[in-house]
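What you see is the complex with one protein chain gone and the rest in place.
This part shows chain A:
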Amino acid sequence: MSRASARLGAPRLGANVMGLALLPSALFFALFFFLPIGLMAVMSFLTGNPVVMPNVVATTRHYERILDDPYYFEVMWTTVRIGLYTTVAALLLGYPLAHLMARVKSRSLHALLLMAVLMPMLTGIVVRTFAWMAILSDKGVANQILQALGFAPMQLMYNEFGIVLGLVHIYLPFMILTLTGVIGRIDERLEQAAQNLGASPLKAFCEVTLPLSVPGILAGSLLVFALAISAYVTPILMGGFQIMTLPILIYQQISANFNIGFAAALGMVLLVLSMVLVLAYNHILAAVSGQRDLA
């Protein structure tokens, strides 16, 4: 075989192999992502489940019901609000730690920090949420300490605070790992150059590292927000059904009311809602870090 033909053959073979390697993931996404979402979209416009009911017809009544009742807007807003609180809290808590992890010189300290961040992920969400309940419930550890110190007991769970706390605890590692990767790729000398030109360490951080880490802030926030608004276990356990979010509502419609069409419509609303927010967030951050209007 001549060298020329080998060279011609190689990329075609490579492309074939890559295509082949992509096939499983393409199948996976088609079967378990696009198909269910498509089915859900169809179901949201039907009067019932066509598998068990022969005479279903097309309808928009599920969406009309959502639009007519302000209760559902309230649930939507609660869901988004919990998502926002969780994202902001995770960002504020996670950024300094991610910065430290990205900049720390000692390898052993870095490994230690990484382990501390990852360790909670080795325990199941349910277990961790029950642990929070033991701490935060009305007669829990936190309130007993408060009372022993002479303070009035506080309601620390069965409210949004408890849910957000539980969610932050679970999703913080996602924020930290995403941010660490991005901050670690920013050359430290850029901050030194800024300091050399007269910027205080804080100013140098704000002028250089912070705007350059916007892609990480964006990615981490989207990840945490998407996970938080679709969270189900933590809002149920920490909220004790006192706080209603869209995922809880959807679950109730399926398991208690058997109204699959309405549940599908709520699911579509959750999907559209998060997509709109993601696009808006992307747009705003891109404009803010538009990199030239800062100067």
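Quick note on the criterion: contacts are C-beta pairs under 8 Å (C-beta built on N, C-alpha and C of every residue); 3 or more make two chains touch, one makes a residue touch a chain; residues count from 1.
We take it that contacts and distances are computed from a predicted model.
Missing from the rendering is one chain, named in UniProt as "Spermidine/putrescine import ATP-binding protein PotA" (options: "L-lactate dehydrogenase complex protein LldG", "TIGR02186 family protein", "Acetyl-CoA C-acetyltransferase/acetyl-CoA acyltransferase" or "Spermidine/putrescine import ATP-binding protein PotA").
In the complete complex, the residue from A:Met76, A:Met101, A:Met133 or A:Leu212 that touches the missing chain is A:Leu212.
In the complete complex, the hidden chain is touched by one of A:Leu27, A:Leu67, A:Ala193 or A:Ala286, namely A:Ala193.
In the full complex, chain A touches the omitted chain through residues 187, 189-190, 192-201, 203-204, 207-208, 211-212, 289, 291-292, 295.
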